[in-house]
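The complex appears here minus one protein chain, its other protein chains still in place.
Letters A and B name the chains as they come in the text, with residue numbers starting at 1 for each one.
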Amino acid sequence: MARITPEEIKQIAALARLSLAPEEVVPLCRDLDSMLDYVGLLAEIDTRDIEPTAQIVPAASMLRVDKAGASFNTALALANAPASEGAAFLVPKVIEEEG
Amino acid sequence: MTRSNVAANAFEVVIGLEVHVHLKTESKMFCSCAVCYGESPNTRTCPTCLALPGALPVMNAHAVELAVRAGLALGCEVRERSVMARKNYFYPDLPKGYQISQYDQPLNARGFLEISVEDEGVWTTKKVGITRIHLEEDAGKSIHEDGVAGADVSHMDLNRSGVPLIEIVSEPDLRSAKEAGAYLRALHDVICYIGVSDADMEKGQFRCDANVSLRLLEKAGSDEFGTRTEIKNLNSFRFVEEAIQAEVKRQKKILEQGGAIVQATLAFDRHAKQTRVLRIKENAHDYRYFPDPDLLPVAVDTMQIARIRAALPELPTQKRERFQTQYGLSEYDARLLTASRELADFFEAATKEHGKAKSVANWILRDLLKLLKQHETDLVNLALSAATFARLIQLVEAGKITPKSAQEILPELAMRGGEPETLVAARGLEVVQDTGVLESAAAEVIAANPDAKERYLAGEEKVLNFLMGQVMKRTQGKASPAQVREFLIQKFKE
Partner (left out) sequence: MAAGSIPLGTCAELRRALDTGSVSAVQIVETALARARTLDPMFHAFLGMREERALEQAAAADARRLRKEVLSPLDGIPIAIKDNLAHAGEPTTCASRILSGYVSPYTATAVARLEAAGAVILGRTNLDEFAMGSSTENSAFGPTRNPWDRTRIAGGSSGGSAVAVAAGIVPVALGSDTGGSIRQPAACTGVVGLKPTYGRVSRYGLVAFASSLDQIGPFGRSVADCATVLEVIAGHDPKDATSLPESTTLSCDKWNGDVTGIVIGLPKEFFCTSGLDPAVRDRVHEAVAHLEKRGASVREVSLPHTKYAIATYYLIATAEASSNLARFDGVRYGHRSAEAHDLDTMYQATRSEGFGAEVKRRIMLGTYVLSAGYYDAYYRKAQQVRTLLRRDFDQAFTQCDLIAGPTMPEVAFAMGTRTADPVTMYLSDVYTVSANLAGIPGLSLPCGFHDGMPVGLQLLGKPLDESTLLRVGDAYQRETDWHLRRPPERTA
């Protein structure tokens, strides 16, 4: 099985927005390796032409009627916010505009 | 030819547009919070669009219907089972840490839009491919504190979080900024015509990202493309064209100097008219799409597709062609009259009332459009009905009022409403029918200009025009010019 390198661990951690202490990297490599070794068991099954199951419920999505209902008031929306100002959530400066 | 000295015109411009359109629904995509614009921040949120722990999405049926309508209007194949997928990335305006979108099985695929581009008065048409139209949700908004120098915080408003969108992705079929502009306008027309969105660009209901690349002319038509850049968030037709022009210029310069284009996301600075690199795209941007387990596949059956198709209104190009054949209008006039669904409907209603399409078209194109432009308003804001407009034209054509009088009262009818007949009576604008009045006015004018008769008889035609003007003045413009002319000629001959 492929061994996960510390570099890869750092990349995955960056994608998942987790920061790892230097001493966490090696044990995580080991744990992920052992997990991947274990799940590698699946490679022995021939799954050509087998449909993937994403959801067990056979039906199609239930839809809602387009009807507006009640919303939280601003105070309730912000009640749990670690930081807020006025009517808005407060975050460290957002530098670029995302699409 | 070496790379370093390729001529400026040796490149082909390749453009593809991604357009995000807010769907016109009452509630959000996955919860029942009302869709609103300009409300104070965080007044339209709930557990689902705040992504509170444990909250779940349930899809808005009307959003699906509108997306299918857009797909059909743009010639797409509608997938009977499409899959909602999670696009995973972190951003403060994205509460769940993923956007619910569609990935490998979008609702609509393989459509097209026909565009017309004018070049020195010659119109050419072109079919632009549409790769896909998929459903997704909008994110919230960061409110930037402009003017707060050095502010190191941003404010987050989640009213827009979860507003339903379609993303319309074009093929890289566009070859110039002008074509891109034409495509975007044509798309905007269709979207408005079919009523899936108000598509107000200022409210962010119709937003465009442009992918731009250049390739050597000899590669034109091949599958080989240059490295592309993406210009984000272009929110007016003009900016799209200007941004693309600026980006083409920037890329040409780099290539001509022997440099290479780096894949990047750009912003357009509308003041400097320049594109600016926001970030270099790295491979680290890994969205880890997978089917959203909270939502089962979206099913649209053939019956439903047939029903939506049958209810589709006539589209702009179809209407234009019909106007040309049915009413005998020129392509140019037909194009102007079909610029919006409201205008086209107004024209047809007025024509039905009046009978003669050409004269209605003339009055609309000459007088009504001018009026709208002067008042910077839209037809829907006018108090003028098509029937009233038709009657006004009829009054002119029946010789009851002069064209000048009609033009004089049109703004009043348009802005304040009312009946043309009442207004004509109130202002005493009826054409002077009394021949006695005309006769005496003509006699007075001739008497005041004793040499006029002689000069006219000697062949000086313009004397007649001068005298006519004098008579009109005395009758406050209410005389029929034809009648006045006749009277004067008769007098000269006496």
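The definition used in the following text is that a residue touches a chain if its C-beta (ideal position, glycine included) is under 8 Å from a C-beta of that chain, and two chains touch if they have at least 3 such contacts.
The structure presented is a predicted model; accordingly, all values stated were derived computationally and were not measured.
Peer 1: Taking the complete complex into account, tell me which visible chains touch the one left out.
Peer 2: A, B
Peer 1: May I ask which residue of B:88, B:176, B:274 or B:449 touches the chain that does not appear here?
Peer 2: B:88
Peer 1: Using the touch rule from the top, list residues of chain A that touch the missing partner.
Peer 2: The missing chain touches chain A at positions 4, 8-9, 12-13, 15-20, 28, 31-32, 34-36, 38-43, 45, 47, 50-57, 59, 61-62, 64, 72, 76, 79-83, 89, 91-95.
Peer 1: Can you name the residues of chain B that touch the chain not displayed here?
Peer 2: Looking at chain B, the ones touching the missing chain are residues 47, 50-59, 86, 88, 90, 92, 95-98, 152, 156, 158, 283, 286, 288, 290, 293-296.
Operating definition for what follows: only the chains that are shown with their structure count from here on.
Peer 1: Using mean CA coordinates as chain centres, what's the gap between chain A and chain B in Å?
Peer 2: Here chain A and chain B have centroids separated by 40 Å.
Peer 1: Using the touch definition up top, name the residues of chain B that touch chain A in the complex.
Peer 2: Against chain A, the touching part of chain B is residues 20, 25-27, 32-35, 40-46, 50, 58-64, 81, 83-84, 90-93, 139, 142-144, 151-158, 207, 209, 232-233, 267, 278-279, 284, 286, 288, 290-291, 293, 295-299.
Peer 1: Quick check: in the complex, which residue numbers of chain A touch chain B?
Peer 2: Against chain B, the touching part of chain A is residues 11, 14-15, 17, 54-55, 57, 59-74, 77-78, 85-94, 96-99.
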